[in-house]
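Missing here: one protein chain of the complex. Every other protein chain is in place.
Entry: chain A
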Amino acid sequence: MSQSAVQVKGEAKKGVLKRSSKVERWLHVYKQLKKNKMAVVGAWIVAFYFLVALLAPIIAPYDPLQIDLVNKLQGPSWEHWMGTDDKGRDILSRVIYGSQLSLAVGSVSVLIGAVLGVMLGLIAGYYGKLIDTVIMRFIDILLAFPGILLALAIISALGPSLINVMIAVGIFSVPTFARIVRGSMLSEKKKEYVDAIRALGASDFHIIVVHILPNIFSPIIVQGTLRLATAILTAAGLSFLGMGAQPPSPEWGAMLSDGRNFLWTAPHIATFPGLAIAFIVLGLNLFGDGLRDALDPRSKK
């Protein structure tokens, strides 16, 4: 009797275990993340921004490009929560639409940087020797420039536009990804499962993409999140310098630049886009740091 009961219990346990791994791992990461209060705050900030960007047409009270010279340079009021700028455009609406631009520019440039950087890092780390030396010295050259200077140089070559900002910021994100991926590859490729797969005769491409890449994905995700903050900041900086979004598009950096001329008479014009940038960068950094801690396998008990 008791024996069969034990057996049934064992079976039941197995059934629970089956759900396992992928779901379980993300559940674990989620739990770890939830323990970290600042990370949760960061996550909410980031989620809020994405929501605003998605719902921009619905929640924006005015057309962000609508010029209304009668009501120009007004301070915050019930009609215009964040006031109006020098051409009478509603700043709240511009900030809301600006989130679309900033998140799009940030995401695309991080994607460009991640794809190129991960590829270079994987190749350099896996093959080593001369290939590694050539790739990493090239990365060192990219790193030798201050980021904004490199981006400026690329844009002056390509011409100022939002697309070129994405390319420039993407290229300037390549080194960080390449270095992180190369480092993870170096430690991962020494593990025995890689040798076991090699002994089975798998091609290098198969080993790298199917076996190693999924195992080094967490640092890439963390870096992507943190990098998104830098990318948004750099893109705004470029637009501020007139190298990115061209007027009248409601890009935060460009809005800051517009507001600069009225800093004494109408400080709200520069303040609100500035706060928008500060908060998304803060949110992404908090979330990214929390994610790094949560994905760290050493955090498992």
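FYI, a residue touches a chain if its C-beta (ideal position, glycine included) is under 8 Å from a C-beta of that chain, and two chains touch if they have at least 3 such contacts; residues count from 1.
As a convention for this text, contacts and distances are computed from a predicted model.
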One chain of this complex is missing from the view, so tell me which of "Peptide ABC transporter ATP-binding protein", "ABC-2 type transport system permease protein", "ABC transmembrane type-1 domain-containing protein" or "Citrate lyase subunit beta" is its UniProt name. "Peptide ABC transporter ATP-binding protein"
Give the residue, chosen from A:142, A:197, A:221 or A:241, that touches the chain omitted from the document. A:197
Even though one chain is not shown, chain A touches it at residues 14, 17-18, 20-21, 133, 191-193, 195-202, 206, 211, 214-215
